[in-house]
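A single protein chain has been omitted; all remaining protein chains appear in their positions.
Now for subunit A:
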Amino acid sequence: MKPILLQGHERSITQIKYNREGDLLFSVAKDTVTNVWYSVNGERLGTYNGHTGAVWCVDCDWDTKNVLTGSADNSCRLWDCETGKQLALLNTNSAVRTCGFDFSGNIIMFSTDKQMEVLKKAKEHSRQINDIQPSVDLTIFISASKDNTAKLFDSTSLDHIKTFKTERPVNSAAISPIMDHVVMGGGQEAMEVTTTSTRIGKFEARFFHAAYEEEFGRVKGHFGPINCVAFHPDGKSYSSGGEDGYVRIHYFDPQYFDFELEA
């Protein structure tokens, strides 16, 4: 199926996130804008206005009542999802890189360049980690790293379970809610591109089998490196946000669900 193209940002996308039920897709970017879209057709619902710097992260609570965003303007803001009204402003001492609601939606967490509370540590990657996303049931999570790999971990023990290898830095990875698949997006550093590519839309999202660690498919389309990927909670579609400022929603063809690697 043809992907739905969301054009609502003027600079690179930093994060995209579905709400728990999947009908809404949030996108934030370096242009200070936070958008929310209907995932079914790509129609934009609205914008949350207020941040004065690049927005690095976004999260939505389980009931789709509140939205949380973190920005380079040293603030974390809470919004009413439906009306777009800013409910609270938390000032921080430096840029906010990650933020989120807990399972109940009553507690907020965020980390900045200067502060973070460490509960547990695990070192498996050899270069910086760009993204971490949990599975829908929160039992496992996947990390995406500049060392060209993505790794699957057990959430409780932080045991390293699987590794998915590529030849480019991985910016983001996500776990399918219904299949044994993971999707990864990345690209090369802008500095390393010394020749202009004559192939437009060459940046790809790559699908790996979670158990076999083998790549089985790629989706082209972005004009720049992919910064964030996310599966729809029902596992029937996925989205990707790129350096090119576009968010692309892809619905899977029936063959995707039937596909099996010989075993």
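The rule is short, and it goes like this: a residue touches a chain if its C-beta (ideal position, glycine included) is under 8 Å from a C-beta of that chain, and two chains touch if they have at least 3 such contacts; residues count from 1.
Basically, contacts and distances are computed from a predicted model.
In the listed set "Eukaryotic translation initiation factor 3 subunit B", "CDCA4 protein", "Aspartate aminotransferase, mitochondrial" or "WD repeat-containing protein 46", the entry agreeing with the UniProt name of the missing subunit chain is "Eukaryotic translation initiation factor 3 subunit B". Looking at A:Met1, A:Leu89, A:Ala122 or A:Ala211, the residue that reaches the missing chain in the full complex is A:Ala211.
When the full complex is taken into account, the listed residue touching the unshown chain is A:Gly22, out of A:Pro3, A:Gly22, A:Gly50 or A:Gly245. Taking the whole complex into account, subunit A touches the unshown chain at residues 20-22, 40-41, 62-63, 102-105, 137, 139-140, 154, 156, 161-162, 167-168, 180, 188, 192-195, 198-199, 210-213, 233-234, 261-263.
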